[in-house]
Every structure is written in structure tokens, then in C-alpha cells.
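Missing here: one protein chain of the complex. Every other protein chain is in place.
As written, the chains take the letters A, B and C, and residue 1 is the first residue of each chain.
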Amino acid sequence: MLPGFTIKRPFFEIGPKAYLYGQAALDLAVQADRLCEVYDVDIIFTPQSVDIRMIAEATRRLLVFAQHMDPLPIGKGIGSVLPEAVKAAGAKGVLLNHAERRMALGDLRRAIERAGEVGLATLVCADNLAEAKAIAVLGPDILLAEPPELIGTAGGGVGSRDFIRRINEEIARLDPRIAVLHGAGIATAGDVAEVIGLGAEATGCTSGIVRAEHPAASMAAMIKALREAWDQRGKEAGFGGNP
Amino acid sequence: MLPGFTIKRPFFEIGPKAYLYGQAALDLAVQADRLCEVYDVDIIFTPQSVDIRMIAEATRRLLVFAQHMDPLPIGKGIGSVLPEAVKAAGAKGVLLNHAERRMALGDLRRAIERAGEVGLATLVCADNLAEAKAIAVLGPDILLAEPPELIGTAGGGVGSRDFIRRINEEIARLDPRIAVLHGAGIATAGDVAEVIGLGAEATGCTSGIVRAEHPAASMAAMIKALREAWDQRGKEAGFGGNP
Amino acid sequence: MLPGFTIKRPFFEIGPKAYLYGQAALDLAVQADRLCEVYDVDIIFTPQSVDIRMIAEATRRLLVFAQHMDPLPIGKGIGSVLPEAVKAAGAKGVLLNHAERRMALGDLRRAIERAGEVGLATLVCADNLAEAKAIAVLGPDILLAEPPELIGTAGGGVGSRDFIRRINEEIARLDPRIAVLHGAGIATAGDVAEVIGLGAEATGCTSGIVRAEHPAASMAAMIKALREAWDQRGKEAGFGGNP
Partner (left out) sequence: MLPGFTIKRPFFEIGPKAYLYGQAALDLAVQADRLCEVYDVDIIFTPQSVDIRMIAEATRRLLVFAQHMDPLPIGKGIGSVLPEAVKAAGAKGVLLNHAERRMALGDLRRAIERAGEVGLATLVCADNLAEAKAIAVLGPDILLAEPPELIGTAGGGVGSRDFIRRINEEIARLDPRIAVLHGAGIATAGDVAEVIGLGAEATGCTSGIVRAEHPAASMAAMIKALREAWDQRGKEAGFGGNP
């Protein structure tokens, strides 16, 4: 856990994976940066490692996170992603243990520790509640809960209210400092609104943006929906968006 | 194999691994770039992936290579190093299959193919003659032969003449387009001179530079020794350095 | 967690790793099986997978555990260790996540679930308290705590009392059904006595047995020490060995 790290609710994660790189990734990041200001939301953006510095330098509020980081110390390690190098390149944090890049439990623990040492926040992926609780023990800043049973439900709704609230409650009980992002097959602005309405305080998207005909327009619609759904939830609850 | 790629003999590889990053890596790279001009040698420099673009933009003749690359296509792949992204960042090539980042045979084959597709040269590591010959079949641009039995002989000589010439001859017989770099526990300028005298046309160094008290001075002495040993060899052979 | 699984305290784990196999592993296992009876202790024995069936058939009380298991279902998976196959071969359980065979967090979770499905107990390794607590969430039957800072202290004592009791207490608080084995660079019968005196209810050994001049004698001395130290602890506490 990174001392002093906080992220404003609601927030959003955009993951270019290996779809976007170079100029196209930079363009999308610059537009995302503007959306942060327009809608007053924090956006995490996870580019290819070669693009981290360029995007960090071209943006102001966007939270640039690495897609992966190795827990190694300074020294040997060809082909590794060194924590100090990620920090020096301007990243604010790092995504860890995504389904496309699983980490051994011990490596994950050390990567979270190393992130804290060098000043990077951590966004750590979990498949289900059991994994989320195990990871919560290791002190991530943000948990990314992405239950396989919700993936692929895009367009047909984003799953049941109970699931999202239950993870939020269990993690809050274990460590209330951990933010929880619910990735759940979000493909449209409607999905974003729905998942926020179901109790999430953050969500994210990859293919619904990078594979859209107009990625920037798709992204803008989602961020707008995020803000509006959050404010609506706040209104219903009688206060500023926190249920 | 990258169509049209050639590298001038003698050449040298500097591998910052996870020792150097950010400003210190940039400083060393800029100084290496000057040495390319001063001594008319090609130098391959393999920074952390986050530093590739910055170093490529700040140098002219230096050959910036990625430390690793994944063979994946554009698409999914969080935490991967996408070939197209490496190329777009300004790299000229990629190091593959180093002892600290072994690749499955099939991944290595595909990575060499992908490098050719996107316009990157490949520098592929082999532990011994058998591996070097197997890799030669896959069409790398440069083979990095680093026999474990020579590693750690630094300071006490760089091994036998027969070994270096034998690998050179066997690879030349298989595919004369492949350049061969002999990494052999090179720790000092004297080691560089010795390995060139023994028949190598390229060598390289990591810890003898990055862990030296004055990395830039250590590097400069090695490049000077490379040029002088090469010219001396040429004089003895009665022509311009090519035995 | 395997319904109905219990293990008698004190217990011991003998890990032949890749040191012993075939007849030598069988001989040691048969002698270990006798020690179970002589000293009334449970012993976990983790042979190479090819030796599981032979050893399980030749022993009565010995708890034969696989060294590793993959979480895959019946189907594809060349080179995998299928849970159903391990069970059918006569194993009673499986060792998971050893430092020499780290598992991704998600694979570890699924392997523990699969073990429960097919009727195998799990012995899961943790480097330190944070990992032990994270693993406890996943429901192992036994935790193997092997802190790197205690490894290699063999002969010079087995570490501080506080550490062992602290892990025991924290895990008991999280889930009192989980047994805890403290592996701590145990090289001699004296080390066994010391670690039990410090509060452990189980320990284990590899190299102190398999690399001893007389493995069976070394093993017998350790099991005798385990029983005596446990009984002594019980006497001091005024009851049967459970402090």
C-alpha cells in the first residue's frame, strides 16, 4: 500500500493492452486526460511500457499505470520491468496479476511491497471473492474484481447487485482503505451506468473502447455515464455519491 | 532475419539490464552514441523498455534494442511487449532468449518472425554451440554466444581461441549472413582486446561498465580497445580488419 | 480444505525432492512408515510423482503427498499432474507453492479447490506471515511456513520463539482448522527438539535426511526427538502436548 495514495470516487480504468501503442495510444490518453477535468473523475490509463514516459509527460491528471512490473531489485534481470524504472518514467502506479499476466503469490506480495518502496500505487486483479480476500491481505491500493461469470455479459446487463455489494462489503471489512474497481464486461456507456447503479465506485473497459469505431467518442460517453450515474446514486442516497 | 539489416564490424553490446534506468541510462547512452562516431563502431544498447523512446530520440547512431519482446499479435496481452510498440518507440532491434529471460522454442521462432515483419533486427542468445546452431536455423540477424564456461573468466583471460573460431566457422557455414557476438565475461578493455584478438568480430559487457566506478570511462576504454584490436588484427591479416 | 481431514500433532514432513527416487525412496518411506507406529506420529512423505503409487502401496500410515499438482480438469494437458490421477495413485494429499515450484495465485486457489473435490489434503508453502495469511483465506489444510530468514540457520539454532508463536496465533485466529508446519532449516534432531520447544506442532526436513551419511538413522533420530520434545512440552504445560 502506497502511503498517502488516494483516488477520487468514481474512477475508471482504460486498458489499451496490446491493441494501442505509440501515437494512437498517446491521442487516446490526451483525450482521456481532458475527460478527467471535464467530468472531475480520476482515470487510470495502462499503456504498453514503452509508451509510459511519453504519455505521462503529455498528460496532467491522468493516472498512468504500468501493465505489469517485476518484483526484482536493481541489478540483473534482462527483460524485466524494474519498479524504479517505471517510477522514473512517470508512472503513478502499476497493474498486477491480470488474467493475461498471472503472478506467483510470492512475486505478487513482493511487487506490492516494491511498489510501496518506490512510490507506485497498485491495482491488483482478482477472479473471485476468495482471491480478492487473499489479495486484500497483501495490501493493494485498489482491487480489480473481474469475475469470469460476469465477463462476456456485456450488452445483456452487468450482473447482479448482490455480487458487487458483497465484494465491496467484504473488502471494506478486511481493509477499508482498499478501493474496489468492478470490471465486468463493460462494453457501453449503459453498462457503466448500470454497474455504478449496482453499487460499484469504479469500473473500466478495454475492447469497448479500443475496438470501437470511434474510440475517443466511446470513451467520452462512458466517462459521462460514470459521472451521471454516480451523481444520480448520490442524489438518491441523499448525499454526494457515497452510498 | 530483417531484410536489409547490416551491422558494421567490429561492434559492441552494452546491456544496462535492471542496473541503470532513467537519467543514468540516458547519460550513458548519449556517451555511447559519441563513441560510435569517434571510433566508427556500431554499438547496441539495450535499455529497460520504459527508456527505449527517450534514448532513441536522444541518440543518432546508437542501435537501441529492446531487452525482450513477446511474439503476440496486436490485440490482447496485458503486460506484454508488443513488437509494433517497440518499433514505434524507435528501437532498431530486440534481444531475445537471454539466460535471464529464456523463451520457449516456438515463441522464439515467432518472435524472430514478428521482428522481421515490423522491421526490427534480432540479437539472440545461445549457451553453447548446439543451441547456436539450432537458433541459426530460425534466422536471427545476430547470434550472441555466451558459453557458461567462459562466463566468470573475466580478468583471467577470455577463453580459448579455438572456441570462438569454431562457433564463427560453424555458423558461417550454416548461414553466412548471421553476425556473431561473443560475450565472454568481458570485464575490462584488456578482455575486449583479447577476445577480438581471438577472432571475435563483436563482444559486449554489462557489469564491467554499469558497476564500474566510472561507467562512461570504462565503456570508452572498451570501445577504444575494440577499435584498436580490430585494426591490429586487420594489419596482421594484411587488410582492413576482416580476417 | 478437505472435509474430514485431520492430522495428529505432532507431525513431520520428509521431502525427497529430486534427491531420492525409486528403490532408495521406497526404502526410506518404508522405514518412515515404521516410525509412524513406533512414535505414534503422522509423517508426510512427498516423493517424485512416478513413485507415489509404489510408496502408497508399500506403506500403511505414512501420508504420501504429491510434490505438486495442476488445477486442470480432466481433459487436455500434456505434462500436467491431474488431481484425479494423483488421488487414484494412492496419495493422501499434495504439497503446493513450494519455493522451488511457485504457483500463480489463481492456480493455487483452484488447486486447493480441486484437491477438496477429489479428496486430497493440501500442504501449502508460505515465505512469511503476509503470505501465510493470504493463503489461509484460500482454505489449505496445512500451512508450511518457511521464512527465508530462518533457512540456513541450521546448526546455529532455529530462530526466535516469537516468530513461531506469532504465526501460529495469527493463523489460528483466521482459521483454527488450519495446521501449521514450521520448516526452518532443520538439519539435526536437536533442531527438531528446539523448534517444537519454541511452539511448533510440526516441522520437516529434506537435506538433513537425504544428504546424511545414514538417511534412515538421521530420520529416526529426528522423529524420536519430535516425540520427546512434544511430550516434554506437554508435561511442562500440564497436559498431553497441546500447549
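Basically, contacts are C-beta pairs under 8 Å (C-beta built on N, C-alpha and C of every residue); 3 or more make two chains touch, one makes a residue touch a chain.
Just so it is clear, the structure is predicted and the values come from calculations on it, not from any experiment.
Taking every chain of the complex into account, the omitted one touches B, C. Summary of contacts with the chain left out: across C:Ile14, C:Ala89, C:Ile112 or C:Ile223, the touching residue is C:Ala89.
Checked against the hidden chain, the listed residues C:Ala29, C:Met54, C:Ile178 or C:Ala193 yield one contact partner: C:Met54.
Of the candidate positions B:Arg34, B:Lys133 or B:Arg177, contact with the hidden chain is made by B:Lys133. Between the chain not shown and the residues C:Met1, C:Val30 or C:Leu72, the one that touches is C:Leu72.
Within chain B, the residues in touch with the undisplayed chain are 97, 99, 102-109, 127-128, 130-131, 133-135, 137-139. Those residues of chain C that touch the chain absent from the view are 15, 17-19, 21-23, 46, 48-54, 66-68, 72-82, 84-86, 88-89, 91, 95, 98-101.
The rule we apply is simple: only the chains that are shown with their structure count from here on.
If you draw each protein chain as a dot and join the dots that touch, you get a simple line with two loose ends.
The chain with its C-alpha centre at the largest distance from the centre of chain C is B. When chain centres are taken as C-alpha averages, the shortest distance to the whole-protein C-alpha average belongs to A. Centres computed as Cα averages put chain B at a distance of 46 Å from chain C.
Chain C has its Cα centroid 39 Å from the Cα centroid of chain A. Chain geometry summary: the mean Cα position of chain A and that of chain B are 37 Å apart.
Along chain B, no residue makes contact with two or more other chains.
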